[in-house]
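Only a part of the assembly is drawn; its chains keep their places, and the rest are absent.
Naming follows writing order (A and B), and every chain is counted from residue 1.
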Amino acid sequence: MILLATDFGLAGPYVGQLHLVLGRLVPEVPVIDLQHDLPAFRPDLASPLLAAHLDWAQPGDVVLAVVDPGVGTDRRPLALRLDGIWLVGPDNGLFEAALRRARSIESYEIVWRPERLSASFHGRDLFAPVAARLARGDRSGLAPAEPTRFRDWPDDLPRIVQVDAYGNAWTGLRAAHLPAGSRLRAAGRTLERARTFGDVPPGTAFWYENSSGFAEIAVSGGSAAETLGLRPGDPVEIVVGDC
Amino acid sequence: MILLATDFGLAGPYVGQLHLVLGRLVPEVPVIDLQHDLPAFRPDLASPLLAAHLDWAQPGDVVLAVVDPGVGTDRRPLALRLDGIWLVGPDNGLFEAALRRARSIESYEIVWRPERLSASFHGRDLFAPVAARLARGDRSGLAPAEPTRFRDWPDDLPRIVQVDAYGNAWTGLRAAHLPAGSRLRAAGRTLERARTFGDVPPGTAFWYENSSGFAEIAVSGGSAAETLGLRPGDPVEIVVGDC
C-alpha cells in the first residue's frame, strides 16, 4: 500500500494530482489518504503525528509524507526504510520522531530527478514517482546518505500538534509516557485526566489518552479548540502533584 | 460495497485510519465515503440523513455509520440487516429512521471485541472489522438483540439537519410528505417553494425538494445558512394556508 500524509489540505488540486500520478504509475497499488491536514509549514509538529501513523503501517508499505516549507530550495529529498516501511519526503525533521523509534534504519537521498520538476510541488513531481517505484520494489535513483538529525527536539512534544474536526486538541505527548496523576496545563487552564468523553459532564474540559496514544485536550460534547482558544503550536505544561 | 457515513470530519486521521483498516481486511471490497460530516454528537439529526442514504444502497452492501457521542460507555454496538442491507454502528437512535422504513429487519448486538479497543474510536477498532467480516458474509461475533427504539421521535424531523458546502440548509422533512402549498418558516422568515435554483431570482431565499427528497432551504446563487443564520438543530415550521 501507499499511504499519504501531507499538509496539502483538501482545497485545491494537490491531493487529486497526487492520486492521478500514482494511479497512472501503479494502478495495482492501493493508495490510502491517512491525512492531508498535517500542520502546514511545521515539520516539528507533524513529526510525532507521522510517527504515530507508522503504528498502522506494515513492512512493504510506502509512506509518502510531505510537510515541506523548503520545497524548491536545497533541502534534500529522502527515502528511508524504517523497520521495513519506506518513507519518502523532505529532509527537514518530518521523520525525526520516526527515526528515533525505529529498530532498523536504511537511509537514502533521492538523486533521481524527473524531466518536469516544478519549484513548489515535489510531492507530485518527485516524491510520488519514487514512492510508486518503491511500492514495486524498484530502488533505483537512491544513493546512501544520512538524514539530518534534530537531536535537540524532545521525545514527547509539549505542544498542541493538531486540532481535529471535533475541535479536540492533540498534544505531542504520548499518554503512556506521562507520570501517573499528571494534569495538563494549557491556555491558562489546568485539566484533569478522564478515560473518555462519556465519563465527564457535557461541557467539561479534560484530557485523555486518544486513539493514537496521545494526550488529547477535549471538551465533552463541544470543541476544546474553540472553548479554550487552542491552536497548533501552543505550549502545554505537565503538572504533577499539587499546584 | 462498504459505505461509510460518519461525523468524523475530514480533519485529522480518522477517515484515513478507517480506510486503512478496511483496506487491509477486505482489499477486494470497494469502500465509498458517503459523507463524513453527519451532524456531530447528534444521532437525532443524523438519523433521517442516514435513512435517505439507504435509497442508494443495495442488498449485500454494508453501511458503517458512526455518530457516537457515547463511545466508550455502555451503549451497545449494533449490526442490523434491513431489507438485505447491513448497518453497523452504535445503538443510540442513529438507525431509528431506517428501522421505521424497513420492511424486513434482523437485529444483533456485536458481542465480539478486538484485542485492542480504544476508548474513543470504535469506528476503527470495532465497527470496521465487523463491517469487513459482514462484507465477506461472515456473521460471527453477533448475538440476536433488539435495538433501542426512539418512538417519540417524529417520522419527519422539523429541524435543520445539515448545511452543505453551498450553504444550503437541509431539513429533516421529506418534501413528498408536506401538504400541497406548504411554506416553511425558519429563522423568522417564511419561504415559498420553488422547483430549483434557476427558477428564482439571484439572492432569493426559497425551499425546494432536493436531490435526496428532503425539503431544503436555499438561496439562489448564495448561502442560505449565512443569509438566514441557520445551523443544524434549528427548528423549522410548516405553514399551510394564509398566515
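One rule holds in what follows: contacts are C-beta pairs under 8 Å (C-beta built on N, C-alpha and C of every residue); 3 or more make two chains touch, one makes a residue touch a chain.
In this text the structure is predicted, and so the values were computed from the model without any measurement.
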item	value
Identical protein chains in the complete assembly, only 2 of which are shown	3
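Assume only the chains that are shown with their structure count from here on.
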item	value
Whole-Å gap between the CA centroids of chain A and chain B	30
Sites on chain A touched by chain B in the complex	1, 3, 10, 30, 32-35, 37, 49, 53, 56, 58, 162-166, 168, 170, 195-199, 208-212, 221
Chain A partner contacts - residues on chain B that touch it in the complex	7-17, 19-21, 23-24, 27, 36-37, 40-41, 69-73, 118-121, 124-125
